[in-house]
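All protein chains but one are shown at their positions in the complex.
Here is subunit A:
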């Protein structure tokens, strides 16, 4: 194709079809997930009585938000071309650190919250540093962190508390305030909404802002799309990648604090397997598994799809075993749509 080329400076090219608004819409990364979400919504609206009631919707949104808080930074990381398999257990680590440090110091719970933020961010930075320093695939590096954290979570909890769950922090100073920030329920128009929904929406807004309107966002796309080209034009590739892992850590910190303050103790074995759920939400939302393409809104829609399916099956009074089947089918469909989009976008000549 390259030999029969364009006439430069030609006012128009007869081989280019006018691009209709529909075609532009098709090029959006979120499209597949939005269509899928609508389909699932209609499906459960028909199949499950009361699925569209406000209280059911609030339950669905809560389930979506707990995944969505992590799906957004995981999506950003994936656009930057990497995975984080330690994301699921990092949430538990974050909750454990918070709970144990304030309990052991018999300090205000906010001290624990602060210590937890530092430790969690440090784990994220460690992931990023190991990745950029060793050049190993992120799959290996974060699988290592995943296993180490899983061991540390259980080991430390048993060592300090003697059991697999932490001591309650419910009667400690600052608990009501922390509970309000991370785990309260807001009543809007007679319907109860969990505060995590606010955190989730705020993260989606922040993630979209970063991706679409900041220099950092441009760098994230470039690092995921073509690392070498990015480095050659002066993009700080290493800094960007470490920053992305710290973003995931920030999400894990928020989720971890929610985990702790919505009850008052933490089970140290929790979180294993959730990392895949975050990745699936991001992929369903249009993130390319190879990086360089995707959106924060898409990841949020992916999380919403997840919440609808998991709760919809309950409302429809089906056996929850079906959930995994739905999940797998959605993942496959979404990936097919994404592959098709990528082929269009990368078609040369």
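Keep in mind that, in the parts below, a contact is a pair of C-beta atoms (placed from the backbone, for glycine too) under 8 Å apart; a residue touches a chain by one contact, two chains touch by 3 or more; residues count from 1.
Everything that follows uses one rule, which is that contacts and distances are computed from a predicted model.
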(request) Have a look at "ATP-binding cassette domain-containing protein", "Succinate dehydrogenase flavoprotein subunit", "Glutaredoxin" or "Ferritin-like domain-containing protein" and point out the UniProt protein name belonging to the hidden chain. (result) "ATP-binding cassette domain-containing protein"
(request) Write down which of A:83, A:293, A:306 or A:326 is the residue touching the left-out chain. (result) A:293
(request) Taking the full complex into account, find the residue in A:105, A:118, A:186 or A:229 that is in contact with the omitted chain. (result) A:229
(message) Contact with the hidden chain only, please: which subunit A residues?
(response) 1-6, 8-13, 16, 19, 209, 213-215, 217-218, 221-222, 225-226, 228-235, 288, 292-293, 342, 345-349
